[in-house]
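Structure incoming, see below.
For this depiction, one protein chain was excluded, whereas all remaining protein chains were kept in their positions.
Presenting subunit A:
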């Protein structure tokens, strides 16, 4: 049987239900009506699940898509820069080689 500390692993709906619905109510000056706790739990569960699920089935393309993720964008930039440097080096080498070839003629 699971005996759990409420801080660590209380399930979502319990925490929501107790803090949003229970607890002492003494009229504060600012009031908020909170939507149905069950519906809220389901929504949160779906959000959490959809992120996990997406990762699981490899649908995490947005993490590497430069339009959606700045980290990915930086990576893309670095890659381009590296490619650029390499191409530049090859051109330099080719030009040098051509110059040498020309001298021989």
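We adopt the following convention: a contact is a pair of C-beta atoms (placed from the backbone, for glycine too) under 8 Å apart; a residue touches a chain by one contact, two chains touch by 3 or more; residues count from 1.
Following the convention adopted for this analysis, contacts and distances are computed from a predicted model.
A chain of this complex does not appear here, and its UniProt-recorded name among "Gas vesicle synthesis protein GvpL/GvpF", "Oxidoreductase", "Simple sugar transport system permease protein" or "ABC transporter" is "Gas vesicle synthesis protein GvpL/GvpF".
Residues of subunit A in contact with the chain left out of this view: 1-7, 9-11, 13-16, 18-32, 34, 38, 40-45, 47, 49.
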